[in-house]
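Yeah, one chain of the complex is gone here, protein chain that is, but the others are all in their spots.
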Amino acid sequence: MKFRGKIVDVACLNHFSRVVTTISKLTKMCVLRLTPDNLFFVLSGKVGNGGVSMWCELSQANFFDEYQMEGVSSEDNEICLEVTPENISRALKTVQNAKAVKVKLTKKHCPCLTVIAELPTLSSINRVVTHDVPVDVIPQRLWHEFKEPDMPDFDVSIYLPPLKTMKNVVDRMKNLSNFLVIEANLNGEMNLKIETDLVSVTTHFKDLGNPPWGDDASQDAGPSQSRDPDTMAEARVDIRRLQQFLMGQQVTPSRAMCNIVHQRVLHLILLHEDVSLQYFIPAVA
Amino acid sequence: MHCVVTGGNVKVLAKAIHSLSRIGDELYVEPQEDGLALRSVNSSRSAYACFLFAPLFFSRYSVPNRNNFRCKMAIKSVQAVFRSLASLEKTVEKCHIELDEQKNRLTFTLHCKHGLLKTHNLSFQDSESLQAVFDKDSCSNVFRAQPRLLVDTVMHFPPSLEEVTVSVSDERMWVRNHVEEEAEQSKAMLTELCLASDEFDHFAIQAHSSVTFCLKELRGLLVFAESTGLPVSIYFDEPGSPVVLSVTDSVLEGNFVLATLTDDPGLRKNSSRRGHTQPPPPPDDFMNDDMDSYLIAMDTSIVPGPSTAGPPTPPLAGSTCSKRPVATNHRTRIHSEEEEEGEEEGDSEKAEDSDRPPNKKFRSLFFGSVLPPSSQMNTQPVVSQEVLASDSEDDSQDE
């Protein structure tokens, strides 16, 4: 089991750092899966994380100038680690102006992802900073828990409004209530609603558009086709989970959408060039 | 005493008080013939700092002939005088400092823009002389660096980090975070920075040694050094004897004396692990980064996986990574769970409780109650060269 990657391009380094920072805002611990082509940050929905799950996929070639890995075996050419994204984020943040950054799996006092950066100096010798981020190697028999989640059998899929706007609204609603109802229909309309003894607030978004899911969408025969376009599907969620998701966004994604399984789950998807992030928030009664 | 500070020096004085506040809760003020001394010490007496502002620093400096007055007061109240640090340069034209011994009052008068006059009358207590016993000139290792280099160095460490270890060889300096116990190491992120000697203005090594001291006070001094642009000199010997950080120019001198950890076995282990005394050049040893042993160990172990909430088994004492990878992994698992639960609490505790006495392994600096050589004053007990128990001594003199 071996892994070593090198980032030279400063834009790539910056981008990678932002992705990891986004992840770190979403979860304290997660699983990092390394394959020959991709990196995945995975959180499987457990009660401990409020039932939230996450799947973030990066294409290594778009970040790393060099990338070598050797998995457990040639059939299972993968490495699966439990990491603290906050630590990796911090390590990457302090080396933003580095000439080159290497990330490798090392065996120190414990298994570590080691981030080594050469920092520019006025002297002839580079300043070198090494961050050893402890990780846990996840045994192969547990890998099945960290597979890509299935596309839920959603009732409505809709593009999200600008995340900044959504964040502002959700932040204020958070001051007023602990739960929020998100509802959307196939007419491109989405509402965010809260209701308390003191106040009720509804924010109406319209003309958002509904993504065309082809045959690969999970809904068999597509209930959406037979669905009344004005009927709302809704999910009541813990407002903190949604706020956390919106707060963590470091870049404006090129595509942002959400799928709602009526009263079951809110599935948020962000696509940005070579990175995709999926986030599942369970609905509460 | 009556002295006057003008122009940019007001900010220098304010910054000095600010950096002293990173050390202790009280400011010791002593007008001396050779200048105004401002000092502070932390509660466990493992850190001490002193600024001496020469008479030339002031546009007026007069001390009574009976030159043995000293006092102390809450440093917060002095900081409050210079609260708007950022705008100080723009708003304050002149600052008078007057000591009224009869009224037990230290008065700061700030003459500000727009004819605004701010007068702060601070009450104080008499105090003993505060002196740390140190001799930086006899230290075997001496360095001097621009503040920027040190600021860029400490920036790599999280604000919550308490101690750093500094190691030196003929050509290099390594700075890394100090991790308390071996158990903690398994989960703690380790950061090490390697600086070449030619990044320093001065780099003189006599002993390849390694010392561990608190980062908070170093950061405190850097606040001052960075704003004044003064280079920082670092003096140290071996573990257990203090490290001295100092800044000087023609009209002021600042010395921060910090206790270092006495030689502990953990440190040696660290040293060998990191190989800091003679580290190999960072090799591109991709194929050497072999993780197989961990994997094999885990797939054959009965260790509960990250998602299985199995009952924790007590960690096996004394096992080390290389010999017992199974046990090691098991142990880290337990720690990770604990960490997740306890982390938020721990963080806030650190932030709130930053003034708690540092680790007991730090030896208290040896302070003497040094009286002025030609002392005519008898109010202070003549018990010199003893570790101070100043607080109990002073209570009788409080109002």
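Think of it as A and B in the order they're written, each chain with its own count starting at 1.
Please note the rule applied: a contact is a pair of C-beta atoms (placed from the backbone, for glycine too) under 8 Å apart; a residue touches a chain by one contact, two chains touch by 3 or more.
We adopt the following convention: contacts and distances are computed from a predicted model.
Q: Mind telling me which option in "NEDD8-activating enzyme E1 catalytic subunit", "Ribonuclease P protein subunit p29", "Small ribosomal subunit protein mS29" or "Cell cycle checkpoint protein RAD1" is what UniProt lists for the chain we can't see?
A: "Cell cycle checkpoint protein RAD1"
Q: Out of B:Lys76, B:Arg148 or B:His202, point to the residue that touches the absent chain in the complete complex.
A: Considering the complete complex, B:Lys76 is the one touching the chain left out.
Q: Write down which of A:Val169, A:Leu186 or A:Val265 is the residue touching the left-out chain.
A: Selected residue, touching the omitted chain: A:Val169.
Q: To test your reading of the contact rule: which positions on subunit A touch the chain that is missing from view?
A: Output for subunit A: 161, 164-165, 168-169, 171-173, 175-176, 197-207.
Q: To test your reading of the contact rule: which positions on subunit B touch the chain that is missing from view?
A: On the side of subunit B, residues 73-74, 76-77, 80, 83-84, 87, 91, 105, 112, 114-123 touch the unshown chain.
Assume only the chains that are shown with their structure count from here on.
Q: Round to the nearest whole Å and give the separation of the Cα centres of subunit A and subunit B.
A: Chain centres of subunit A and subunit B, defined by C-alpha means, are spaced 39 Å apart.
Q: For the complex, which residues does subunit A have touching subunit B?
A: 1-4, 28-29, 31, 44, 46, 48, 68, 72, 79, 82, 84, 87, 90-91, 94, 104-112, 116, 119, 121-134, 136-142, 145
Q: Please give the residue numbers of subunit B that touch subunit A in the complex, ascending.
A: Per the stated touch rule, the residues are 152, 155-156, 158, 185-196, 198-199, 273, 282, 286-287, 289-295, 298-299, 301, 303, 305-308, 321, 328-329, 332-333, 336, 340, 343.
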